[in-house]
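A single protein chain has been omitted; all remaining protein chains appear in their positions.
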Amino acid sequence: MKHRHRTDSAVAPLGLALVALAVFPFLGGQFYVDLVQTTMILSIFALSLELLVGTTGLVSFGHAAFFGIAAYATALLSPQADAPSLAWLLPAVLAATALAAAVIGAFSLRTRGVYFIMVTLAFAQMAYYVFHDTKLAGGSDGIYLYVKPVLAIGNFTLLDLASAHTFYYATLCALVAVYMLLALVKRSRFGHALAGIRANEQRMRAAGYSTYPYKLAAFVLAGTLAGVAGFLQAVKDGFVNPEMLAWHQSGAVLLMVILGGIGSLRGAVVGAFLFVLLKELFQSEALFGGFARHWQLPLGLTIIACVALMPNGVVAMPARLRRMRTPVPHAG
Amino acid sequence: MPGDVLLRALDVTRRFGGLVAVDRVSITLVRNEVHAVIGTNGAGKSTLVNMLAGELAPTQGRVQLNGRDVTRWPQPRRARAGLGRTYQRTTIFPRASVFENCRLAAQAKSQYPFDWWTRAAHCHESSHRAERAIEQAGLAGQTQRLAGTLSHGQKRQLEIAMCLATGPHVLLLDEPLAGMGPEETERMLLLLSTLKPAHAILLVEHDMDAVFRIADHITVMVNGGVIASGDPDAIRVNADVQAAYLGESEAVGTA
Amino acid sequence: MKFRRQTFAAVLAAGAFCMAAAGAHAQSKVKVGFMLPYTGTYAALGNAIENGFRLYVQEQGGKLGGREVEYFKVDDESEPSKAVDNMNKLVKRDNVDVVVGTVHSGVVMAMAKVAKDTNTLLVVPNAGAGAVTGPMCAPNIFRSSFSNWQPGYAMGKVAGEKGAKKVVTITWKYAAGDESVEGFREGLKSAGGDVVKELTLPFPNVEFQALLTEIAATKPDAVYAFFAGGGAVKFVKDYAAAGLNKTIPLYGPGFLTDGTLEAQGAAAQGMLTTLHYADGLDVPKDKAFRADYTKTYKSAPDVYAVQGYDAAQMLGAGLLAVKGDVSKRNDLIAAMEKAHIDSPRGAFTLSKAHNPVQDIYLRKVVGNENHVEGVAVKALADPARGCKM
Partner (left out) sequence: MDLAVFLVQCLNAVQYGLLLFLVASGLTLIFGILGVINLAHGSFYMIGAYLAYALAPWAAAHLGGGFFTALLIGLVLSVAFGYVLEWAFVSYLYHRDHLQQVLMTYGLILVFEELRSILAGDDVHGVPPPSWLAGSIPLGHVMTYPVYRLFMSGVCVVVALGLYAIIARTRLGMAIRAGASNREMVQALGVDIRFLYRIVFAAGVALAVLAGMIAAPVSSVYPGMGNQVLIVSFVVVVIGGIGSIRGALVASLLVGFVDTFGNVLIPQVAGVLVYVLMAAVLLWRPEGLFRAG
């Protein structure tokens, strides 16, 4: 019974959020539609990291590498003049990203704990400098993507990402798809094994799980899904820059995941939206006047307050409040 | 059935830098037999268990499981081949239910890592095996409890249940009685005796009364080497063993 | 209970987004959007540019082309990966008529892309990325500053004329540095010298000692350095501390010493740099500009303020021609193209690719001033390679 109740209460706000996102383009101005779309892309990015950090307990500080590699792959594989087909571009980009994740993961996963954090950072920095310092893809100034991809059968265009509306809904679909995929993964045997690895890897090995391939599979899956976000970002902006791979980008997405609440998919999405919302709020000149240019100060203080008051993230807040309301029954 | 040699270690040695933690130890585990390894602190018992389980590679020597050389096999592979172990410090998943703890352990037998569609909870094979292990370990009433809320004794039982859920033939039990009260100890010894017929059991234990009650064979280690090996009666009267244990108590007395 | 509270939270979050979506819609004023760095390394530059722009508008009685001006501001954080969103904030949310920005080259690349896609008028008040008035050039993209190539080329010419045959260049490994060094090489070659060694270090490292040793070992006739901000200060000081300035002259584009002389102190004295602006110019407009700026902002203007000021002038010239009617886009652009900008730096016109065709001054550091020594190259135009306009 307990299980059922939990599922119900989780589905209702999710459904509502989905409806809100679906009708948003009819309500908000073009900029806000764009902003929500960017935030959805960030949500996908955060979700992919959640699989590593929340589910598997692998704290990667270099996740932006896959976001950026996918974006660069998109830009490099797209032809200059005519629209590439989504049918081959997306798989190709994801394959490239998965390959990068497999290589980086294979090395990084030899270490653990804080050392893993730092090795992933090191690999991300290497990727950053590859794009920043070489002429491979426009160097530090970045590279353009001129034509947005389409999905067509014969002459019939199914999906043209050049249309803002279509692209918005394509992004929403991608978000839902990634969310559902991860929800499936989390409840599958694979997901339970990952959760076991997070809780106690030694026990999992003693039980007969070869944990390294499991972790590598999670790493590759997370990298590939970050690639979905990178692909969408590149197509949306039409511009890719090395800063997409920079360490502070990895830090920002980690922040979103923690802010929302480790260990739940909702947390990653809520964290991404909250992060963007807070930034918009503090940057608003209408509210803060001239002080808006010091927006990092209230943002920093809010983050500190979040850590102090909401150690388990925002999504854990309702439960926490409830516990504070209901007096704890005294034993005896 | 009795007499089946399930696990055999031949001259296994482990060095850490200049220190020899385990020095040419040979040991044989037979079905329907509890083989206890005793020794002072730092005698190398845990290192030996770790080498048998595959967590630590021996510097020298061989390990055979069911007659096959598994010296180079990593721990998970040995586990899948029927080698189960428990740890001195409990290694349960405290935030999951007792059932899920065992189910996850049992799932190691049918992993299907890329079947992302089937719910883990719907994996009947592992559920079934988990239930059986829980029953065997005497936790039948606690199935839905969170593992972290169990009593210490129950946690030790769960540790064994998780080990059993993987369907092992060989059990390596590292101090299963540590920190247990008399009643819990009795329960655990009873459990071991019910497991004995189908398993070969290695028991590392400090509780001498329990060891001499239940063990069929005892190996005594000092400073990484074996000083005596034999049935309980032989060990009880062994002069070397007495000297070693007396020596230890003397040392404790003067410290 | 639980269900209701969570639902409520979701509604609240959605509502907050919608509320923020409702913006003001006043059409009577010309809307100018500043997309400039207000935090981080380039914050001071962003402020100077905005001040310069506002100063010109203020001088015109708060109007451009007869219409009042309304400002919108976005902090670009010098962050290219957020640049498209930030640009959209001005273009799509605030519906500005023109965007002014920015400092960082990578950010400006993204801005140019959005400006092109949405056909928004863009005036770049600093970033010298060659592509903006090169391959990315467009009718609606203007620059009031310089291209990285320009000061580099001028310095190369001067260095060559001063007899430097073998020159070592040093810069961060990034696009702006490459472009500047490329310009320098062309200038130097045209005057008979050549670059014998190109030293680089990863951006934004400031540990120069190893490369200074390398320079000392190479013993070139001169060194050309491209750095900015804290890196520029540190490089000039390290160069002097290593004693190299006594035997090997250090040249650079003006950014090496602009706005940083207080910090560089004695180390920069006597250094020669080239830029489209200088202290002590014999330009009446400059004297008036400086007096006004100092009075208004209680601080001395710099080249960034001039670039901001001229961005406003260029826009003003265009708006004047169409009497403030921004819908007459073609006429507005044509007027901007033809404008003679009476800049504090000296009058300039715009090239076909919309980059200033301007005198590049040779300047010498004297005290806390980049004092003008003369004109290094008169009316220098960027080659605008790759521009099809």
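We call the chains A, B and C, going by the order they appear; numbering starts again at 1 in every chain.
Quick note on the criterion: contacts are C-beta pairs under 8 Å (C-beta built on N, C-alpha and C of every residue); 3 or more make two chains touch, one makes a residue touch a chain.
Keep in mind that this is a model prediction, so the values were computed, not measured.
**Q** Which shown chains does the chain we cannot see touch?
**A** A, C
**Q** Tell me which residue among C:Ala241, C:Ala288 or C:Ala347 touches the hidden chain in the full complex.
**A** Counting the whole complex, the residue in contact with the absent chain is C:Ala241.
**Q** Which residue from C:Asn119, C:Ser190, C:Thr213 or C:Thr294 sits in contact with the chain not drawn here?
**A** C:Thr213
**Q** Against the chain that's been left off, what residues of chain A make contact? List them.
**A** Against the missing chain, chain A presents residues 53, 59, 107, 110-112, 114-115, 117-119, 121-123, 125-126, 129-130, 132-133, 247-248, 251, 254-255, 258-259, 262, 294, 296-297, 299-304, 306-308, 311.
**Q** May I ask you to list the residues on chain C that touch the chain which is not drawn?
**A** Considering the whole complex, chain C reaches the absent chain at 39-41, 43-44, 47, 173, 199-202, 204-207, 209-214, 216-217, 219, 229-230, 232-234, 237-238, 241-244, 247-248, 259-260, 262-265.
Basically, only the chains that are shown with their structure count from here on.
**Q** If you tally the C-beta contacts for A-C and for A-B, which one comes out higher?
**A** Between the two chain pairs, A-C has more contacting C-beta pairs.
**Q** What whole-Å value do you get for the distance between chain B and chain C if each is reduced to the mean of its CA atoms?
**A** Computed value for the inter-centroid distance: 71 Å.
**Q** Measure off the straight-line distance from the CA centroid of chain A to the CA centroid of chain C, and report it in whole Å.
**A** 34
**Q** Could you give the separation in Å between the centres of chain A and chain B, each centre being the mean of its C-alpha atoms?
**A** The mean C-alpha positions of chain A and chain B differ by 42 Å.
**Q** Can you tell me which residues of chain C touch two or more of the remaining chains?
**A** Residues of chain C touching two or more partner chains: there are none.
**Q** So in the complex, the part of chain C that touches chain A is made up of which residues?
**A** Answer in residue numbers: 1-3, 5-7, 9-11, 13-14, 16-18, 20-21, 23, 38-39, 73-75, 79-81, 83-85, 88-89, 91-94, 105-106, 109-110, 113, 117, 129, 131, 136, 173-176, 178, 202-203.
**Q** Applying the document's contact rule, which stretches of chain A touch chain B when the two form their complex?
**A** 181, 184-185, 187-193, 195-196, 199-200, 202-211, 213-214, 217
**Q** Under the definition above, what is the set of chain A residues touching chain C in their complex?
**A** Counting only chain A, the residues touching chain C are 8-9, 12-13, 16-17, 20, 24, 27-32, 34-36, 38, 129, 132-133, 138-142, 144, 236-239, 241-244, 246, 249, 273, 277, 280-281, 283-285, 292-296, 318-319, 321-322.
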